[in-house]
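Structure record follows, encoded as structure tokens.
All protein chains but one are shown at their positions in the complex.
Here the chain labels run A, B, C, D and E in written order, and each chain numbers its own residues starting at 1.
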Amino acid sequence: MKLGFVSAILPDLSLSDVAEFAFETGYSCVELMCWPKGRAERRYAGVTHIDVGSLKRGGADKVRAVMDAAGVGISALGYYPNFLSPDPEESKRAIAHFKKVIRAAALLDVGRVTTFIGRDWTRSVEDNWPRFRKVWKPLVKLAEDCDVRICIENCPMLFTDDEWPGGKNLAYCPAIWRRMFEEIPSRNFGLNYDPSHLVWQQIDYVKPLWEFKDRIFHVHAKDVRVDRARLDDVGILATPLQYHSPKLPGLGNVNWGRFFSVLGDIGYDGPVCVEVEDRAYEATVDTRKAALVQSIHYLMQYVP
Amino acid sequence: MKLGFVSAILPDLSLSDVAEFAFETGYSCVELMCWPKGRAERRYAGVTHIDVGSLKRGGADKVRAVMDAAGVGISALGYYPNFLSPDPEESKRAIAHFKKVIRAAALLDVGRVTTFIGRDWTRSVEDNWPRFRKVWKPLVKLAEDCDVRICIENCPMLFTDDEWPGGKNLAYCPAIWRRMFEEIPSRNFGLNYDPSHLVWQQIDYVKPLWEFKDRIFHVHAKDVRVDRARLDDVGILATPLQYHSPKLPGLGNVNWGRFFSVLGDIGYDGPVCVEVEDRAYEATVDTRKAALVQSIHYLMQYVP
Amino acid sequence: MKLGFVSAILPDLSLSDVAEFAFETGYSCVELMCWPKGRAERRYAGVTHIDVGSLKRGGADKVRAVMDAAGVGISALGYYPNFLSPDPEESKRAIAHFKKVIRAAALLDVGRVTTFIGRDWTRSVEDNWPRFRKVWKPLVKLAEDCDVRICIENCPMLFTDDEWPGGKNLAYCPAIWRRMFEEIPSRNFGLNYDPSHLVWQQIDYVKPLWEFKDRIFHVHAKDVRVDRARLDDVGILATPLQYHSPKLPGLGNVNWGRFFSVLGDIGYDGPVCVEVEDRAYEATVDTRKAALVQSIHYLMQYVP
Amino acid sequence: MKLGFVSAILPDLSLSDVAEFAFETGYSCVELMCWPKGRAERRYAGVTHIDVGSLKRGGADKVRAVMDAAGVGISALGYYPNFLSPDPEESKRAIAHFKKVIRAAALLDVGRVTTFIGRDWTRSVEDNWPRFRKVWKPLVKLAEDCDVRICIENCPMLFTDDEWPGGKNLAYCPAIWRRMFEEIPSRNFGLNYDPSHLVWQQIDYVKPLWEFKDRIFHVHAKDVRVDRARLDDVGILATPLQYHSPKLPGLGNVNWGRFFSVLGDIGYDGPVCVEVEDRAYEATVDTRKAALVQSIHYLMQYVP
Amino acid sequence: MKLGFVSAILPDLSLSDVAEFAFETGYSCVELMCWPKGRAERRYAGVTHIDVGSLKRGGADKVRAVMDAAGVGISALGYYPNFLSPDPEESKRAIAHFKKVIRAAALLDVGRVTTFIGRDWTRSVEDNWPRFRKVWKPLVKLAEDCDVRICIENCPMLFTDDEWPGGKNLAYCPAIWRRMFEEIPSRNFGLNYDPSHLVWQQIDYVKPLWEFKDRIFHVHAKDVRVDRARLDDVGILATPLQYHSPKLPGLGNVNWGRFFSVLGDIGYDGPVCVEVEDRAYEATVDTRKAALVQSIHYLMQYVP
Partner (left out) sequence: MKLGFVSAILPDLSLSDVAEFAFETGYSCVELMCWPKGRAERRYAGVTHIDVGSLKRGGADKVRAVMDAAGVGISALGYYPNFLSPDPEESKRAIAHFKKVIRAAALLDVGRVTTFIGRDWTRSVEDNWPRFRKVWKPLVKLAEDCDVRICIENCPMLFTDDEWPGGKNLAYCPAIWRRMFEEIPSRNFGLNYDPSHLVWQQIDYVKPLWEFKDRIFHVHAKDVRVDRARLDDVGILATPLQYHSPKLPGLGNVNWGRFFSVLGDIGYDGPVCVEVEDRAYEATVDTRKAALVQSIHYLMQYVP
């Protein structure tokens, strides 16, 4: 496995600074954020370390030169919008930009793009399904043509009343992944597996590794802490941030030894990228860097 | 405490048959269903053991005579509609009928009516609040005037897609109870406490007994079994019946010894009514009666 | 479900005494032992409450008359030898007698016979398989012809050095049951499900209820207590009685509430027979009867 | 085993009323309190169902006649003072009266007396030891001469500041029992084993059953509930009633199935007496009787 | 947060050697022991890395120069006597010296002094209270005047018979902290929070972080291992070292990931000092240094 991190936590650093910091800290790859320039719709979104809108062969060569110079790889190009937004304009823009991300991944020889399925959060999974099918079949086809693998992160994108009740990403549980892959069985369509989102959903985050072992293309190392006292007051019908907090690996409920133990046994040897969304480390660029230093120190005990 | 049962499970029995069965089986009280005649809107609803619509002094005397003859008390009059339904007609009818239930309770000297707050299930708790205040202040006032205590069951009324996402009853967790009683601090406004609904919400069902000890007016003895394998597949964002099943006391996750231990320590000595919603016992009137026989056998080990 | 008991614990009582005791104690059925007269090869074996060797129409009528007089049913005819014994004579005798048991069940209209698969305990499961196939296909065929269901108890029949290493019954775990029913998919071939044997094998005794719900024809209510201090000294490679003890229901590790909860949900409504193999209750016929009194008191809280 | 109860909970009933109530409720024996007439030093103390001070042959015959008439046995004569009190007068009076209790047990052919060792609660175990030796050697000698077994209850007698820090009974943990029996190895010196006192001391209450199986002469069935929230506030250095509450069997932390399972396996077949010290049941003689009814219903599922 | 260690474990090293070792090992601060010269009353006491008795402006400058040269800060000045000793001379000397420690902290611009409340261990908390008030109000006043924060370690100072029954420090549990801060609500009066002392007291060591977040001025990273087998023999009424052992972080029962997770979320960013009291590492100065090397390796995975 290759330890990396998600570049969204270092929006103020240039690509080459990101790459150098990665190398110095011991990371061997980075998941580079590719949001459209100038957009920042929500926390951790809107970061642009590669501007895919304008990327050509020459620009791609430059990006590769920067990464090679630092001795650090690109695990994936990341862009996490809501393709199934009830706002048709938002959806259209997202799809158009995502196609550029896929093509950029091909141009850069990266092989992976990371994203969400999206969801009209005001409607049930069932009601979203026809649109999922319609939007995603052509996107997966494009990815096949480009020899790029789409990695869907399993985050429900449900935090507060803003995304209530359904959240902004359909792909949140094993039953739905199974249905997705039956619907679109392409080998270029898989998961960006993040165990933390399963923790607060009360889902075993190790068991699916066996069932979906051929679909795990990318892994996020993030943790969450569920606080029993808060949960006892509001219950699981509350919006999730009322009873849990995203944390660095090792500061939450994930048993990382067990997680990596099985991840190794299913033969996974792709990237494992630390995703920092821990409020206790967000004050300054220095504390955010410290979060990445602490995280790799923690993860190195479980990852070769 | 006084063991009883909710009469909704025996819709085919007359009031006197219900009372006689209760006595023979060892129950000392019954929570009598008082739905309007001729309505059966959902499972377990629509049962009428007392027709409050037409109840007068004479009718009340007859009801009392029937119960006295059997040697069995009435724990409460029960009617569980959706007072805050988005359909204003439904809401209006429910409120009108509930006033009759309250008055009937007074007439019968019962002292307790059991019900839900209701909810527009398509809207957030916050969005329902103004209407809660408006509907409930006069109802509680009426209960005060009649010297009747309103007992709100803590069921989220969320089972399948039909009630998704919010369920049809606001009063589902301690944080909301606290807010309800701050809003309407009347001593005639309290809870019909059912531990089973807290189990699948992952809420400690013993801890609130201390905080709300002065608000617990009535208790339901129902259990639920949470199935880990089902939960591992769909998670807590699924509709609840996908991962849990209502069961008889002793056949679920509730630790009844601990529950009654604390219930006794807070000085509760009111009714504890078995509510049968266990599909495995619903086939015939005989299996439903068997459910009540089994339940009292189970509960007698914890209740004097 | 119908509570009963295995008659092997009352070898000194006549059939009618067994039936009367069952009725008085509240049991509604009995699993009657049908060993060949005069044999007593091991503890709890060799009991003959019906002598199937000589049973004719007239004898069967008498048996039924006795049971009807007492108001108690026959859950099954039981005979638990080792059909796959390395001693060919023993095997042959067992098969011949078992055919009589099947025919007796038909004659008595009982519908169920309870037994083991047997095993050459010195050889692996794999090595026993050809013989399992050869012996059991005709036996199941006979059962089909007689409209009798064969109920295989899932006991490993491994206790001490006498049955080391393999035990005397192949049908001890879900993986093997699956293979058995794939090999002989007859609807007359199923399980006599005893959760206690799964406990000390460290197997979840509830999960298989769902997978094998159509194969559960009979249930034994027995418990075992695993003693950690003993297990810590010898480990799971020891012979099993070194670290566990068979006990009455409620005196061991089985969570009976959960077991019956799921048993009800899968629609099981057949017999549940208490099997007493608890050394603490074996001193006299009175203590053995007391074991059955205590057991039904315990089980009635979970069974209608 | 023989189910009974401690008569201290029914101080207002005469001996014959106690015996009749026992019989009607299903108990087969009673531990009769034998405090000196007119003394009531603490809660649950000072009850006199047999006045041993004046007991002669004739009186003993009368007591036996009363019990035989009711069909109920005497499990033991109980008297629980502080023999090692720092007040020498208190100690002297207690010793003198206890000798009468022993002699009364002989006269009545009861065979068991139940009591405490006592302790100067202001001093360490070590500092109490010389006095333990001096007081108890002659008492045990007397018991031997009378063929009566002394059963020491394992209660620390530490509840509030009144008994702080050491409590009023030395015999509270396995290490001390071991030392006691090494010091005075008489076969007439053993335990009145109450699992509940071990629960809040955080001691395994099952493990000692094996080690002390020859010393368990009498058993108390009492339970306690430890409340984590209270313990989290004050910790184990607080006086014990700050974080636990004595309760009826089944309403606390004791796993009675496991307890009786091992009790049976070590061959214990003596009395098991319910000791009611549950505040929730103390209001009236009726609630105290109800406690005994509930308790036997609970215990019968585990005891033959 | 800033990782440091308590200098008491390196009594044989000079201040500059301590500082240099800290730097080389990766620690960024040290809690420096300031016992009066020549005193060594108990294990881990009596160490003097700064002689506050004679400290003047010039001496303070030298101390700062030494620390600055090494690039290591001072987390606090530590002195842990028994201010409430029953020996009035001992108490007086302690108070007098502590005032010097406070003034030295001001002179050195350190801002924190670490200590105990003290206790007359032969008397109850209640009985110690008047003296607590009398001794501590002026001390806190002095700290306010000097702009120094007093950090009270939450150790019960109860280990063996020597401190039985009450221990030598009142400030051992949340209920008492609450009372202390109500009594003396100064913002210069807080805690030196050590989770290990809460572990063996069976108190949740994470929950109080939220309630006392404004009072946590300093943190000790020490662990303890509770041995169940020992506890099962003697119970919680024994002196604590009979059932637990102080250990390095990671070698005991503290879940450090959870502890630091919440410590971060409450915004704590002060010192976290390893306190070595692990007998397995005390043989030589080398093993004690090795303890500090191992501890920082362990803690770096949880602390930035």
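Brief remarks follow.
The criterion applied here is as follows: a contact is a pair of C-beta atoms (placed from the backbone, for glycine too) under 8 Å apart; a residue touches a chain by one contact, two chains touch by 3 or more.
Computed from a predicted structure; not experimentally measured.
Among the displayed chains, contact with the absent chain in the complete complex occurs for A, C, E. Residue-wise, the contact with the chain that is not shown comes from C:207, picked out of C:2, C:64, C:131 or C:207. Residue in contact with the omitted chain (choice from A:11, A:53 or A:264): A:264.
Per the touch definition above, the residue from C:54, C:124 or C:284 contacting the chain not shown is C:124. Counting the whole complex, the residues of chain A in touch with the unshown chain are 207, 257-258, 260-262, 264-265, 267, 300-304. Seen from chain E, the chain kept out of the figure touches residues 225, 229, 245, 247, 250-252, 278-281, 287, 290-291, 293-294, 297-298, 301. By the touch criterion stated above, the residues of chain C touching the omitted chain are 124, 126, 156, 158, 161, 164-167, 172-175, 198, 200-204, 207, 228, 231-238.
The rule is simple: only the chains that are shown with their structure count from here on.
Contact tally for D-E versus C-D: the pair with more C-beta pairs in contact is D-E.
Averaging C-alpha coordinates per chain and comparing to chain C, the farthest chain turns out to be E. If you match contact pairs by residue number, over half of those in B-D turn up again in just one of A-B, B-C or D-E, and that pair is B-C. For chain A, the chain with the farthest CA centroid is D.
Inter-chain centre distance (chain A to chain D, centres taken as mean C-alpha positions): 64 Å. One inter-chain figure worth recording: chain C and chain D are separated by 43 Å, centre to centre, where each centre is the mean of the chain's CA atoms.
Chain contacts: chain A has no residue touching two or more partner chains.
Chain contacts here follow an irregular pattern that is not a line, a ring, a star or a complete set.
Contacting chain pairs in the structure are A-B, A-E, B-C, B-D, C-D, D-E.
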